[in-house]
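For this depiction, one protein chain was excluded, whereas all remaining protein chains were kept in their positions.
Right, subunit A next:
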């Protein structure tokens, strides 16, 4: 048919006519500017006002930042170099860099230890955060807490090994008993771990730390941004599982468990974190056996973890409440028992709904770690307010130091927020 057509018609175009470009006012940057910046007279006016403000801020901030001095021994020297010009004195950052990151008491020649622990943190966190990675990497995640403890605190290697053996032993007892009942496995596992720790505690000689490969560093020497990271990472990773347990406990049909969880959550949420930190600093020692000398770092971790666990529990409870009742019924009708239904059906969905809320709490918690500065722990803010601003060299350098602190926290918190958005997209299966 096409043949006859081609012969009988004088001209048949064999190629498509190329598409004509749209008029310049219907596409391209000109259209974008018109639609978004100058759509109406008011819109145009606001655009101009906004541009003026951006110009005003940048024109004074950029010279201040770009003209900053990076090399000077003190604020006075800095001012001499500037000679009346207005510019930043970032020299305080370069001069006190190690103090800002590690605190002022951590031994200078041991800075590689927290540095290494920080790098290993990424390797340990990767398989948890990105579940497409091979599952075998989780083995490293499991031993990371012990490795990190050994790197940061040093001392005898028997302590982290004993802790690891205790956890492993507890886990084995749990697996042996859990077939019978979950409660038996849970409490049996905890009991087994404690037995191992106590017996092991007797076996480790008191002077084991004396000639340790890594010299022991006491907790009160920890400081700077390292302390914020240590508190943030430990407390977030502990408070998520505890928060899940509290949320499930609050829904429990067993009144005792339910009321313990409700009272815990409501009490903790009703008390300011700063109060809890003072309690950790002063009063918590009364709750431990005399002479046990539980570390201030550990006491603070306990308090911050309890605080954020209560908030996370409420966020997850919201996620649980958002699930249709049919999901519980479908899981029940298939014969799944309670732990299976929770683990396989309910929690994956409830946690997915709760991601924005959990991340909100995690980001807030990470920033709240700076509150430890009021109980005389020298975290990043504590270092700035204490040793650095109080020194004769750097008295009066506020913008540069607090700007730096803000930048560090912003980088971490923005990273967490971006991760959570990626996670939400990755888990989306509803195809709306």
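By our rule, a contact is a pair of C-beta atoms (placed from the backbone, for glycine too) under 8 Å apart; a residue touches a chain by one contact, two chains touch by 3 or more; residues count from 1.
Quick note on the criterion: contacts and distances are computed from a predicted model.
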Omitted chain, identified by the protein name its UniProt record gives, among "3-isopropylmalate dehydratase small subunit", "PqqA peptide cyclase", "Amino acid ABC transporter ATP-binding protein" or "3-oxoacyl-[acyl-carrier-protein] reductase": "Amino acid ABC transporter ATP-binding protein"
Residue in contact with the excluded chain [from A:86, A:333 or A:392]: A:333
Candidate in contact with the missing chain, chosen from A:352, A:367 or A:385: A:352
Contact footprint on subunit A, counting only the chain that is left out: 324, 326-327, 329-337, 340, 344-345, 348-349, 352, 427, 429-432
